[in-house]
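On to subunit A.
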Amino acid sequence: MSVENDKILTEVTQNEYKYGFTTSIETELIPKGINEDVVRLISAKKEEPEWMLEFRLKAYRHWLTMKMPKWPHLKLPEIDFQDVIYYAAPRKKPKYDSIDEVDPELIDTFNRLGIPLDEQKHLAGVAVDAVMDSVSVKTTFRETLAELGIIFCSFSEAVKEHPDLVKKYMGSVVPYTDNFFATLNSAVFSDGSFCYIPKGVRCPMELSTYFRINAANTGQFERTLIVASDDSYVSYLEGCTAPMRDENQLHAAIVEIIAHDNAEVKYSTVQNWYPGDKNGKGGIYNFVTKRGICKGDNSKISWTQVETGSAITWKYPSCILKGNNTTSEFYSVAVTNNHQQADTGTKMIHIGKNSKSTIISKGISAGLSQNSYRGLVKVLKSADGARNFTQCDSMLLGDKCGAHTFPYLEIDNESAIIEHEATTSKIGEDQIFYCNQRGLDTENAIGLIINGYAKEVLNKLPMEFAVEAQKLLQISLEGSVG
Partner candidate 1 sequence: MTKLETLQHELLDLFTSNKETITGQDAPLLNEFRASAFDDFKRLGIPTKKHENYKYTNLESYLTGPEYSYELAPLNFEVNLDDLFHCDIPELATRIALVLNGFYYKHNRPVDLPEGVILCGLAEASREYPELIKKHYGKYAKAENDSLVALNTMFAQDGVFLYIPKNVVLDTPIQIINIAFSLMDLRITRRNLIIVEDSAQGSVLFCDHTLCGKSFITNSLTEIYVGENTNFDLTRLQNENGNSTQISNTFIHQEGNSNLTTNTLSLHGGLIRNNTYAKLNGENSYNNTYGLFLSDGNQHMSTFTNIHHAKPHCTSDQLVKGILNDTSTGAFNGKIYVDKGAIKTEAYQRNNNILLSKTAKMNTKPQLEIYNDDVKCSHGATIGQLDTNALFYIRSRGIVYEEARHLLMYAFANEVIGKIKLEALRERMIDMVDRRLRGELGACENCKIIHN
Partner candidate 2 sequence: MLEIKNLHANIEGKEILKGIDLIVKPGEVHAIMGPNGSGKSTLASVLAGRDIFEVTDGSVSFLGKDILDLPPEDRARMGMFLGFQYPVEIPGVSMVNFMKAAINEHRKYNNLDPLSASDFLKLMREKKEIVEITSTLTNRSVNEGFSGGEKKKNEIFQMAMLDPKLAILDETDSGLDIDALRIVASGVNKLRTQHNATIVITHYQRLLDHIVPDFVHVLYKGRIVKSSGKELALELEEKGYEWIKEQY
């Protein structure tokens, strides 16, 4: 690549993270570190029932026996888990009944993030649960949704108001023993969103959770639980940002989805946690366990993710295709730049007959980053007629980054048809030239090509997110070609 392009690369990769501001709001923190007392304290702060505390303690005790996983293709720093604050919440009132009671600073914060909490100014057809640090700040449109029998509230409220549902489903897809980070989450999780769609209801608006880390030195541990009853439909969006801080912050979340007969859940994420500066200082360590189960026949779960943030990303949104004729999709664009590292992909576990899964993954690495796809397709003996198609492409921009593909295909049924394809290439110089020749400058050409490259995935996002995601891709990468 020419010197000219190198210059553009340097210019654009130094693009600042625009969500890096902090909100000066009074925050309630508990002391650093983790032990049984901290777990009890968190539970007490949240005024939880005894069974919830028991769940946390079981998880905590199990966590003590576990070690951080070493298998990802990541340079994982030693994390001192005693140096993390496990609970932070905006002081003031824990829950607001009307928008007027919300701290104006908070409203301003979410406005700056493009997430209005005021229902008058709402994004067209989107209900939002805004989570700041460890606590849900405001859930919009609750009443509208309640009329349809849809429950959409913070996880803490669900524990109090819908204990039977929470008891029945929490931990049923991601058990508290699942993995190091999920177990930690199960012990100390602070809040998150809960969503229940009753039988036969198509949720009329997009539900959305917006996560924001604000306080320093804190970890964020939220969990989301989505239950779609028979014949229901919901589309769910998740967004996240964090301020620019020099130290690394830990984020370990859980998302569980249960889809009953004929239900469909779409879950979309635009992950834009602070990635650290261009020298690799700071940034979020993002260790997330997301898993859905297509429990009922003919149910469908699709995951779409645009991953541009975080210093380290470790996440594998997965699906257990338990029912017959179930479908799952995973569409992912993961962009890494500067010193970012990502090890992300999916797991598709086929149990039901004629279950089908599709995996489309587009990795883009630039700068000094390392970007890995890791995916498992497992077909059990029972899954007659299972189908999987996987396409994972990697694109490298510059000669100092890495792109890796680690698929695992474990097939125990002779009637399965499984196809995996992967390619790795650099951005096409001929394509750039062609654009140049038609009058586009190189920066625009690259933006265009990258967006075209990721289009298959971006198209899967709900409209409101797709535009945002496209811009995000451009910002993360424009001109990062070497």
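Candidate entries met the following condition: all candidates are chains of the complex that A comes from, given by their letters.
Note that in this section a residue touches a chain if its C-beta (ideal position, glycine included) is under 8 Å from a C-beta of that chain, and two chains touch if they have at least 3 such contacts; residues count from 1.
Keep in mind it's a predicted model, so treat the numbers as computed, not measured.
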| item | value |
| --- | --- |
| Options 1 or 2 - which one, within this complex, touches subunit A | 1 |
| Sites on subunit A touched by candidate 1 in the complex | 71, 73, 381, 394, 396-427, 482 |
